[in-house]
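The complex appears here minus one protein chain, its other protein chains still in place.
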Amino acid sequence: MISKKVANVQEALKGVTNNMTLMLGGFGLSGIPENAIAQLVKLNVKNLTCISNNAGVDDFGLGLLLQQKQIKKMISSYVGENDEFERQMLSGELEVELIPQGTLAERCRAAQSGFPAIYTPAGYGTEVAKGKETREFDGKMYVLEHAFKADFAFVKAWKGDEAGNLIFKGTARNFNPNMCGAAKITVAEVEELVPLGALNPNQIHIPGIFVQRIFQGNVYEKRIEQLTVRQKN
Amino acid sequence: MISKKVANVQEALKGVTNNMTLMLGGFGLSGIPENAIAQLVKLNVKNLTCISNNAGVDDFGLGLLLQQKQIKKMISSYVGENDEFERQMLSGELEVELIPQGTLAERCRAAQSGFPAIYTPAGYGTEVAKGKETREFDGKMYVLEHAFKADFAFVKAWKGDEAGNLIFKGTARNFNPNMCGAAKITVAEVEELVPLGALNPNQIHIPGIFVQRIFQGNVYEKRIEQLTVRQKN
Amino acid sequence: MLDKIGIAKRIAKEVKDGYYVNLGIGIPTLVANYVRNDIAVEFQSENGVLGMGPFPFEGEQDADIINAGKQTITTLPGASFFDSAMSFSMIRGKHVDLTILGAMEVAQNGDIANWKIPGKMVKGMGGAMDLVASAENIIVAMMHTNKAGESKLLKKCTLPLTGVGCVKKIVTNLAVIEVTEKGFKLLERAPGVSVEFIKKATQGHLIINGNIPEMTLE
Partner (left out) sequence: MLDKIGIAKRIAKEVKDGYYVNLGIGIPTLVANYVRNDIAVEFQSENGVLGMGPFPFEGEQDADIINAGKQTITTLPGASFFDSAMSFSMIRGKHVDLTILGAMEVAQNGDIANWKIPGKMVKGMGGAMDLVASAENIIVAMMHTNKAGESKLLKKCTLPLTGVGCVKKIVTNLAVIEVTEKGFKLLERAPGVSVEFIKKATQGHLIINGNIPEMTLE
């Protein structure tokens, strides 16, 4: 077994510097690498390009990096519900590349899987396709979208082992598995680092080969963005 | 819950006719849809195009259909260890398109996922790339390979439920998940059809949306091709 | 005239037995509440869940189980979770039968705009561009006019597009409209709304053939 275990978040983020391109898992605030983000805030690395579906909210998730003006460019699919993100974007302080969510996922997977580019119908005929190659297959039009290139991918899983194997929980899975192995170095943080052999090999979502470093996060706030409940009768 | 359950293999194969293109899961004899294959033999449908990594062995798996001359064309990655396959191929009785294994898997996934084609480096500079479009990305050459088009996909899973959710076991997983939803109709046979709710939603390999029909197989021989063991001291 | 719940109720009637349905944020989310319960329907959310159930009981919410609107949800027996790539395999691969989403503008050729007002507001397209580019069956749920009273059913969209020629049907507070090759075809009027009223509220070409029935919601 090849061990991917590192002692803590400091060690996990070794080598992260200004001007890097980072991938960060999560959908809204669900399944975000909370500990890695907190450390990025501490390191105060600047001029980052962040590939992440959202940018958190004003005071949590990637919103924390936006507040500190650490991010030069966001590549995301959705801004909504983050006022600071929208403000920086509209004012031009922040460069933003908005792309379809499925394209975002698949450009990650392409990087993970050694595909240089993919053809997707999403965005054809819209400003997303501007300047991009388009092509017809069987009477339908597609846009050529390229694999991402990133320095670090930060993902958050539910359980993991020393070999780097990961299991995600519920919809906190989202982009996390697709980003594993899609950057030069993939850093996985887990709620629970279990002993080797404790995970059923049949139920592993991401094999350790896609992960370079793994650590157990100190604490998970797991903030809920839209609490919706019904009353018991 | 949308039910995909059918009573038996007869009902599961309703609509299969001569000249169709079929996908069949399995690697060697591991994870092959034994019951569907047995029924195809009984139906004696002819002129089939079969997309499957291998063609079984002489007297089991797709070898049974080869014996009955039901197959017009095989699209596979590997012939080895099947003498009848090699014989029919070399004599010209059987049309064979040999393609790289990763390309086979990804052409299935492309069909499943709505991608018209993919760029893969596999086969570049070889006869596999003959007549195909090639293209350079970042100094490396790739071959354009198209998504498969198939009428039926026959897959075999370990456990499944009425909603069509599937869980595979060990390396019997192989191409099976990639073929689900990659044909007009996907037929899943399972060793055990469990009650709805018995499968953990977090551990499902293939959600039921990719499956049109599901049934519990009558019997699984699960023949071993290369029994290799060591002695206990 | 319908309120949002009325729109959701009318759209719920379009949901057929055996459908996998993706619901957008806003009015579309409400549709789930009004689908007949004698038919089998499964709701997909593009953040990675199939088989969504109702909101959780108070205290039973789980931050790890949400829908694409980031609302806490529950799942029903037979549900599954999956990653974003697989979620869009379902969508792009045409395995989802019906997509219901909101819009800022719809054009009479089926174009839709719903993600951006240049210089003013940017929500982002989220999964909408993937959905409209692949779905065979797209219903738009929206108000017939915007807050300024201007029609949202146009000859041509003025805002950046989300997708081209993709909308099949529109349900507004005033009407049910089919998008045809010749323009917006009026199918049904909302209770108490006249054809004339709908005509005035529709900037795009409105086709009125014969008697237009008032819609029923139940």
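Which chain is which? They are A, B and C, in the order written, and residues in each are numbered from 1.
We take it that a contact is a pair of C-beta atoms (placed from the backbone, for glycine too) under 8 Å apart; a residue touches a chain by one contact, two chains touch by 3 or more.
Everything numeric here is computed off the predicted structure, so don't read it as measured data.
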Worksheet entry | Chains still shown that are in contact with the chain withheld from the display | A, B
Worksheet item: Which listed residue, B:Thr126, B:Asn200 or B:Asn218, touches the chain dropped from view?
Response: B:Thr126
Discussion item. For a quick check of understanding: of B:Met1, B:Leu66, B:Cys108 or B:Val190, which residue touches the chain that isn't displayed?
Written reply: B:Cys108
Discussion item. If I consider the whole complex, including the chain that's not displayed, which of B:Ser76, B:Asn165, B:Thr186 or B:Asn202 touches that chain?
Written reply: B:Ser76
Discussion item. On subunit A, where is the contact patch with the chain that was removed from view?
Written reply: 1-3, 109, 111-115, 161-163, 165, 181, 196-197, 201-202, 204, 207-210
Discussion item. Take the complete complex as the reference. Which residues in subunit B touch the chain that isn't displayed?
Written reply: 27-31, 53, 76-81, 86, 89-90, 96, 98-106, 108-109, 120-128, 158, 168-178, 205, 222-232
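FYI, only the chains that are shown with their structure count from here on.
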Discussion item. Farthest chain from subunit C, going by mean C-alpha coordinates, please.
Written reply: B
Fill in: Central chain of the complex, centres being mean CA coordinates
A
Response to the item:
Cα centre of subunit B to Cα centre of subunit C, whole Å, reads 36
Worksheet item: What whole-Å value do you get for the distance between subunit A and subunit B if each is reduced to the mean of its CA atoms?
Response: 33
Item to complete: Name the residues of subunit C that each touch 2 or more other chains.
Response: 49, 81-82, 85, 88, 91-92, 134
Worksheet item: Hey, what residues on subunit A touch two or more of the other chains?
Response: 120-121, 168-170
